[in-house]
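All protein chains but one are shown in place.
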Amino acid sequence: MISEAPRKPLACWRGKERYNRGTVECLTIIFESGGCSWARCRMCSYRFEKYRARSCEELHAHLHSQLAWVRSEFSLDDFSMIKIFTSGSFFDPNEVPPAFLDEIGVVFRGKIVIAETRPEYIARDTLERLVAALDNGTHRVPLYCAIGLETTSDTIREKCINKGFSSADFFSAASAAHAAGAGVKAYLLFKPLFLTEAEAAADMRSSFADLAGRVEMVSMNPCTVQKRTELELYWKQGAYRPPYLWSVLSLLKDAPMEVTCDPLGGGQKRGPHNCGTCDYEIVRGIRDYSMSGDRDLIGALLETDCACKNEWEYVLTREQPYCMPLTR
Amino acid sequence: MISEAPRKPLACWRGKERYNRGTVECLTIIFESGGCSWARCRMCSYRFEKYRARSCEELHAHLHSQLAWVRSEFSLDDFSMIKIFTSGSFFDPNEVPPAFLDEIGVVFRGKIVIAETRPEYIARDTLERLVAALDNGTHRVPLYCAIGLETTSDTIREKCINKGFSSADFFSAASAAHAAGAGVKAYLLFKPLFLTEAEAAADMRSSFADLAGRVEMVSMNPCTVQKRTELELYWKQGAYRPPYLWSVLSLLKDAPMEVTCDPLGGGQKRGPHNCGTCDYEIVRGIRDYSMSGDRDLIGALLETDCACKNEWEYVLTREQPYCMPLTR
Amino acid sequence: MIRFEIKKRDGLARAGIMSGDELPKSPLAFPAVLDTAAVFPALSLRSGTSVPLPAPPAFAADYVPKDAGQPVTIHPALDNPSVSGDVVMVAGWHTALANPRQYVLWLKALRDKTPPDTLWYAPAAALPSTVHILCYTGFTLFDYTGVDLKSAQGLFCTPEGEFPADAQAAGLCGCEGCRNGDLALHNRLALEHEVALARYFTGLQKLRELVEARCRMNANSVAIMRHLDQDYTWSEPFSPVARSGVMRANSGESMQRVEVRRFAERLLSRYKPPKATVAVLLPCSAKKPYSLSQSHRRFQMAIAGRAHELIVTSPLGLVPRELECVYPAMHYDVPVTGYWDAEECAYIADILARYLALHSYERVIAHLEGGALKVAEMAAEQCGITLEYSCRDHPTGEEALTRLSHALDCERRVKDDRLHGMLSYQFGSDIDTKGMLSRGHFPEIFYSRNNQQLFSIDTGTGLLRPTFEGWGLVPEGYRVTISDFLPEGDVLVPGIVEADPAIREGDEVLVVGSKALATGRAAMTGAEMKGSKRGVAVRVRKVKKL
Partner (left out) sequence: MIRFEIKKRDGLARAGIMSGDELPKSPLAFPAVLDTAAVFPALSLRSGTSVPLPAPPAFAADYVPKDAGQPVTIHPALDNPSVSGDVVMVAGWHTALANPRQYVLWLKALRDKTPPDTLWYAPAAALPSTVHILCYTGFTLFDYTGVDLKSAQGLFCTPEGEFPADAQAAGLCGCEGCRNGDLALHNRLALEHEVALARYFTGLQKLRELVEARCRMNANSVAIMRHLDQDYTWSEPFSPVARSGVMRANSGESMQRVEVRRFAERLLSRYKPPKATVAVLLPCSAKKPYSLSQSHRRFQMAIAGRAHELIVTSPLGLVPRELECVYPAMHYDVPVTGYWDAEECAYIADILARYLALHSYERVIAHLEGGALKVAEMAAEQCGITLEYSCRDHPTGEEALTRLSHALDCERRVKDDRLHGMLSYQFGSDIDTKGMLSRGHFPEIFYSRNNQQLFSIDTGTGLLRPTFEGWGLVPEGYRVTISDFLPEGDVLVPGIVEADPAIREGDEVLVVGSKALATGRAAMTGAEMKGSKRGVAVRVRKVKKL
């Protein structure tokens, strides 16, 4: 392995995460990896982020140096949870050399690790090995596979996201993870391209129902318009509007399980937004709720009034596949 | 007197005239004379028509040659009435040398002569002399002075016509004419400048009343826009509209005496007109009435319907001195 | 199934009558606003089928609903799935309004592949402030989605734009909604009234004038109109050869109208001037045809037939005397301020220069002043000729007229052949008019030869109406071929076998069949006759059995 000086990952920050009906200190790391092997999702701007390594060793060294940077910058004792992202799949061996997983197991032993991946890279033996490495008895489930399922509708996943896997793929990967002793966190995407506000909300509701009891965590991402994406092209031509924050509230309020949500870009025109007047309060409320799990807060926010609520209700009932989006 | 070859008058035509509840054959002659001494009437286009003679003799010769032309072109035996116009006053000695009146007396002896003049040129002795010359016993009144009184309102005559004489002037001239054995024909001008349709109609009604029993003939001229007149300047800027033929009908119908009317330019935009649809019939009717004196015809025409009748009634009631003309 | 008949065409706009049990009232005039969800139940079955307008062909091909009933979705990236008689829908068209360049590109792509006898539904796009441009670009069916949304947003809709709801108390409207303080009702009624107005103006063939007015409150409408004007070749066939009434040239864009461009284009490509060595450039007159104005009577007196008379005018450019009755030369009205702007000057000078380059006169006398004189000088420079001047101002003054007359002292009379000029302009043919006589009271003139009437001038349009004998002299074009039947009344589309693609609505045409000939006026373009399944194609004037 080529030795390398510590190098900053794409991003790394400390924060709190909801876990087990409470909150934990969490370190989030986004590694620059070999890049997503799929890289065709319509809303994804990370697909061009990759480290162009000439060899597996070089890639490993690059990851190693990023981990070294993390270790040098943060006191790992402060955190009981580590969230790991690449711009693709952490368990894709072409993207993250398997040997690096062993390093992770060593460095983060005793913590809860949540690592994002596409389902096709979930192999029982790889996960068992990592679970074993991480597990020192502190946590019942030391590893979670976070999967961007986005929706449980294959139709929508194919047309609106172009994700390239099916719900069946997801559930069999989830079984493999569970069998390996790992948990599963599902990411859902609220309002991808080509859906009315109502269709998108209905999709989330049925996805919630489909996932209930089958995964350990659900996080819903209201869609945001990232630069240099297919989504952005449509958005610029007025053919897409991010979801209303009202919709986000109503989904969170009625969800059959605890659903976390970080409305990225909330209140911005590229992110989930209402009219601009009420956005700030609602975004803050959703973030608070994601920490506290306090549904009453969501319910109260949904009861607040704003001039744009009529508009939202109108859009929910009257936006149609052949005339959308009705608002910007 | 300088002898001159026959020369065509400004105009000369044959026609029929209503006289004494019947019709007579009439020759109308418009002599080119020395021109009107007043020549300031706002609606008059004849004021520039004059023969520029160097001497009274030359002027007389010019008139003489015109009379010669008339005699050579027409068989005078065919006519019992001669109407004489100049572009001014036939009895103005500066315009028509008195010696020419003697010629007229000779040539038209035994006929009814109607000669137009301003009242200030009516001198009892001149008229007596001409009456004597004309009178061969055929007609009770062989000479009529036709005077453009225009209106019996001094205010209107001054402001709207700028005629330069008063009603008193007219009536004293009429007395002089009557004393000389001549009759008087009064010309009235229906709707000079600066009057609403209703004001103009009211003016005619009061003029009729003022003249009743004091003159032998009344002829009403609905105003026409002649070229190169002050009236035309206003008309071109939309500040004047000739009277409606409906108004003409209603005046003729109610007049307390027999009033003749030749709606010159009738149905044209420069002459008395309605909407263009009904004009032809009405103009013909008015001309027929002027021959026959048949008031029933006028009454019947006034009862006919046309889309523009509403407009006329509206204009009659709603046109105001500060917003006129309402139509074109 | 909705059935409909197109009764009026005005550019891309269509108006007519539709019927069907689904409609709230049948028959119903269109353009119309409908509760489309109720009228087209199939619309409720399109969940998940959204395909935005900018979507690429492969995606559109996969996801645009097919065989989904009425209305038929058409998409710019797809081949046409619709047939004559369909109601077609351009999904998401409301988003196009914000992208004028795309709007026009998509529109052209869609029109080019969709049968002409279809009704066009623009979902969610209609507001009182957008109806004008939607109708102008050929849409005929609308829904309440847009106005209902504005109601939900608390906005008061007017043709001039959307205003805060308190505008409802400002007395701008007296509809039932406004009288009861019902914003939603007002907005729906305002939309219905504006659609009715567009329908009324389409019926008058004056929608362009309405659009030139309405568009000023909205930069996108202006841009859409201008983009369409810029593609003259595409827009031209949709415009009738003549409209009724006055053509109001009341804005800068009036100069870009198809009628105006077409007049110049035909002048330069079809028109054949008489043989004349001298041309006199004359100013226009407010009175039309120019010949009947006092000023032109004086000009003609001074010229006394010794030169070819060319009238320099805005916005038409150049009108040879023979074409003064041809639409829109006899039909335009323009605000006169004495100022000719640079665009006007450049456009008109270009036409004049091209004309003078095409037809070489030995002498060109400018009897002009002001802007027209400037234009003539620009044109002379552009085509390298030297002008003579018979005046520099007051062309109607005695002095100018005398100088004009003297300038022509040694010139011979030009053969006055109005008919030849008009024939060349209308039919593009150089027809020998020798021996033809005219009678009638100008401009109602009849032309005949050997006591046989050949042509007459239609004073409404300024076009020549040929008799059968007249048609015999028109060598080609403007023919509509029908199958072997004897037309009774107007010729309908189904009977048509072939039609000259040069035919525009309003053109004089000769109907040719094995059983009969007929003269008449085209009610649609030649292309539309061939692309449609129904409707009146030719309004027949006379039939001659063979």
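Just so it is clear, A, B and C label the chains in written order, and each chain counts residues from 1 on its own.
What we mean here is this: a residue touches a chain if its C-beta (ideal position, glycine included) is under 8 Å from a C-beta of that chain, and two chains touch if they have at least 3 such contacts.
Source: prediction; values computed, not measured.
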Visible chains that the absent chain touches, using the contact criterion stated earlier: B, C
Contact residue for the chain not shown (choose from B:G137, B:G213 or B:P321): B:P321
Full-complex contact with the absent chain, from C:P41, C:G181 or C:G252: C:G252
Selected from C:L210, C:A264 or C:V536 as touching the chain missing from the view: C:L210
Touch with the omitted chain, as defined above, among C:T337, C:T386 or C:N451: C:T337
Chain B residues touching the omitted chain (full complex): 155-156, 159, 193-196, 199, 233-234, 237-240, 307-308, 310-311, 313-315, 318, 320-327
Contacts of chain C with the absent chain, listed as residue ranges: 100-101, 158, 160, 163, 167, 170-176, 179, 189, 192-193, 196-197, 199-201, 209-210, 212-220, 222-223, 226-227, 230, 248, 250-253, 333-337, 339, 341-347
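The criterion applied here is as follows: only the chains that are shown with their structure count from here on.
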Chain contact topology (line, ring, star, complete or other): other
Chain A and chain C, separation of their C-alpha mean positions in angstrom: 57
Chain centre separation (chain A, chain B; CA means) in Å: 103
Separation of mean Cα positions, chain C and chain B [Å, integer]: 53
Residues of chain C whose C-beta touches two or more other chains: none
Two or more partner chains touched - positions in chain B: none
